[in-house]
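To start, I am sharing the structure in question, which I have written as structure tokens.
A single protein chain has been omitted from the complex, and every remaining protein chain is retained in its original position.
Presenting chain A:
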Amino acid sequence: MTRDPALTARLLVLLAGGGVAAWLIVLNFGALGAVAWRAEGLTALRGADWAAVRFTLIQALWSAALSVLLAIPIARALARRRFIGRGALIMLMGAPFILPTLVAVLGLLAVFGRAGLVNQGLEGLGFGRLNIFGLQGVVLAHVFYNLPLATRILLQGWATIPAERFRLGATLGFGPRENFRQLEWPMLRELVPGAFLVIFLICLTSFSVALTMGGGPRATTVELAIYQAFRFDFDMGRAAMLALVQFGLCACAGLLAWRVSLPSGLGSGMDRPVQRFDTGTLSLRLWDGALIVAGALFLLVPLALVALRGLPHVAGLPPEVWQAAGRSLLVALGATGVTLAMTLALAHAVIAVGPGRGAMLEWLGLAALAASPLVIGTGLYLLIRPFGNPRDFALVVTMLVNAGMALPFALRLILPGLREVVVSQGRLADSLGLHGWVRLRIVTLPRLRRSLGFAAGLTAALSMGDLGVIMLFAEREGATLPMQLYRLMTAYRLDDAAGTALVLLGSSLALFWLFDAWGRRFADA
């Protein structure tokens, strides 16, 4: 047994990181392999499948590009402005991302749909109706869903620009334009490819939203084709083949984003609060104000309509809805703990094994984004079957799968911060002989607090609204909140369903806010 604490710590990191990597391999490739094995081989794709691949790529490219392009000016405006309620606004603007898709779509349609606010306004003014359904609808829904994520990722980026740089810029007479070129652009150059990739991958596996907003089978995505292969054609081989294609797309996108992304080289500062000197002219203020208002309206009005629709029915909800809320809360908290532990282990391992192999691990962490939930659910079911009744593990599996699904986001949020800590504090910590748990507690975690809080909030909220694999596994433990929502709708109880949607929205937001506020307590967005 070695007595060198540095070596012990390194071994522990590799062990834990290896464990997480093994779980991700099982989750992503083991499940797919199990489906392919059960199908006794892969089936060739048909013409319609390739049409689905084409549509999936087109809508995902548009959605990711627009989300990121719109997020840049909004995040920039939010980063350089201080106003009352800014924190709450940033928190609320994150909400669409954590909504269950069904709720998000109904909220969006209440604004942009045939009977929505926009069309009522247009008709009132004597204009024709706007048709939202089609590629434009798919992209609109995906931007609504992902703009919050992109904005938050970029806001974090702005927060990593050391205060000293802005101070230095101010002494050199930098205006907004010079600040952008010298300070903000390098940061964007580092973060935008990653943000684009994550959103691209999220949109790649879209299914119900794409079909509903796309107006029909022209908007068939790969995930819907997988669903069709499972449920209509009963052809697991084709499902596995389609899932492989989905992975292939993910790998190409990942490779591309990795090639484009450049380290910002901004270095580190003394962790002072950022003070901006380029908030200048009235026209710039008005411009930023207009951007923030427009972004907030786009993201918040649909949510407000969901809330208004549900509010009168919350008090009369059946007790089972509240029980389900409690159960979902447990799953969400469990998934959050598992995700943070897994992410920290993986992130440390990525840094420990060096750039080349680290990139492989990082890619593995992202791969779950491109995995088909349907394939994962079915595959895990087949994998667990030889060892017992999969349904006895429903909540645990749900928790682990949710953690695997949230890990890509958490990793993206935590890894840059951890690299920063290693670069800026690593040598000092080494020379002080800080290793292992002590180093994690004293040096690393306090510095990661902001991204940890955000990652935890995101994971908790995402798990809360996830329907995911539980429908196949659930049997005895009872329903989660999203399941109750669907049960109520299936039973025509649309008012109760609206109330439940509000409970879901409220509890997801509350969880998100709690963790995020914890993370930001000593930091400024």
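Keep this in mind: contacts are C-beta pairs under 8 Å (C-beta built on N, C-alpha and C of every residue); 3 or more make two chains touch, one makes a residue touch a chain; residues count from 1.
Everything that follows uses one rule, which is that contacts and distances are computed from a predicted model.
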Tell me the UniProt name of the left-out chain, picking from "Peptide/nickel transport system permease protein", "Thiamine ABC transporter substrate-binding protein", "Multicomponent Na+:H+ antiporter subunit C" or "NADH-quinone oxidoreductase subunit F".
-> "Thiamine ABC transporter substrate-binding protein"
Taking the entire complex into account, which one of A:79, A:110, A:161 or A:241 touches the absent chain?
-> A:110
Where the complex has a chain not shown, which of A:28, A:43, A:228 or A:246 is the residue touching it?
-> A:228
For the chain that's not shown, point to the residue among A:422, A:440, A:489 or A:514 touching it.
-> A:489
Candidates A:23, A:62, A:158 or A:207 - the one touching the absent chain | A:207
Absent-chain interface residues of chain A come out as 38, 48, 51, 102, 105-106, 109-110, 113-115, 133, 207-208, 211-218, 224, 227-228, 230-232, 234, 318, 320, 378, 381-382, 385, 389, 391, 471-476, 478-479, 483-484, 486-494, 497
